[in-house]
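Shown here: the complex without one of its protein chains, the others still in place.
Right, chain A next:
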Amino acid sequence: MTSPASGKAGAAVDTLGGGPRRRRPRVGRRRGAAPLPLLVPALIGLAFLVLPLVALLIRAPWHSMPDLLTSAEVWQALRLSLVCATAATAVSLVIGVPLAWLLARVEFPGRGLVRALVTLPLVLPPVVGGVALLMALGRNGVVGKWLDSWFGVTLPFTTTGVVIAEAFVAMPFLVISVEGTLRAADPRYEEAATTLGASRFTAFRRVTLPLIAPGVAAGAVLAWARALGEFGATITFAGNFPGRTQTMPLAVYLALQNDPEAAIALSLVLLAVSIAVLAGLRDRWMTAS
């Protein structure tokens, strides 16, 4: 999306706001007329991505929206979604940034393999992730068994379980983003700091971290957005209980089964939240990438 060298990457977000028509003449003026063999598939591509969202707006039951959206269950699900996605992002930051640093700055055998493993949840079907989490952290799981018998902690069917499922799926986005930024950042600043007497951790904290802050922010936004939309791992690992584990995507899925109108209304809420995030963090997001 950000490939045009013009650097005016904000335009990519403008299209989300529904302004492809405004954009075309601008491009035409600056870069000459787009050749048809590129323009046609590009517009089809745009329509392909935008049309389903427009359809959601067209089919939305606007007259009954107020009733559908002010119900307690919807707010409960939305609040839980926001809280859990934020918590999952926090978890990802605390353990993901150090992991990214390790991958970018420390040479160790098998680093390529570790990097591949870290990115595995990106391509793994989320349901598989949920099953894997259940096998590892479930009450009868490899680790979960001990958590249960030693500390009395069970993770499935809890809000913590939702956060874990979301973090599992979302953290790779953060790690990849931060690692990329770290690789692009000049390590000489850190080296200068250490030669001036700072410990490596201090150098990381005072020099590296401010340097890569935009990349961390971009990764955090990506991870947050992914966590917000997480469905498969959540329903598999954490189950579905209103107020405790039922996040918006789960509410949408179950509503679709007997009340499609409610499902559309809920989907619109998620869509609005996603657009608000992208629009609100546009500058930071774009400068980072």
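Methods note: contacts are C-beta pairs under 8 Å (C-beta built on N, C-alpha and C of every residue); 3 or more make two chains touch, one makes a residue touch a chain; residues count from 1.
By definition in this document, contacts and distances are computed from a predicted model.
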item: From "Corrinoid protein", "Molybdate ABC transporter substrate-binding protein", "RNA polymerase sigma-70 factor" or "2-oxoglutarate oxidoreductase subunit KorB", the hidden chain's UniProt protein name; value: "Molybdate ABC transporter substrate-binding protein"
item: Full-complex contact with the absent chain, from A:89, A:208 or A:245; value: A:245
item: Of A:96, A:121 or A:138, the one touching the omitted chain in the full complex; value: A:138
item: Listed residues A:41, A:260 or A:280, member touching the removed chain; value: A:260
item: Absent-chain interface as seen on chain A, which is shown; value: 127, 134, 138-140, 154, 156-157, 232, 235, 238-242, 245-246, 253-258, 260
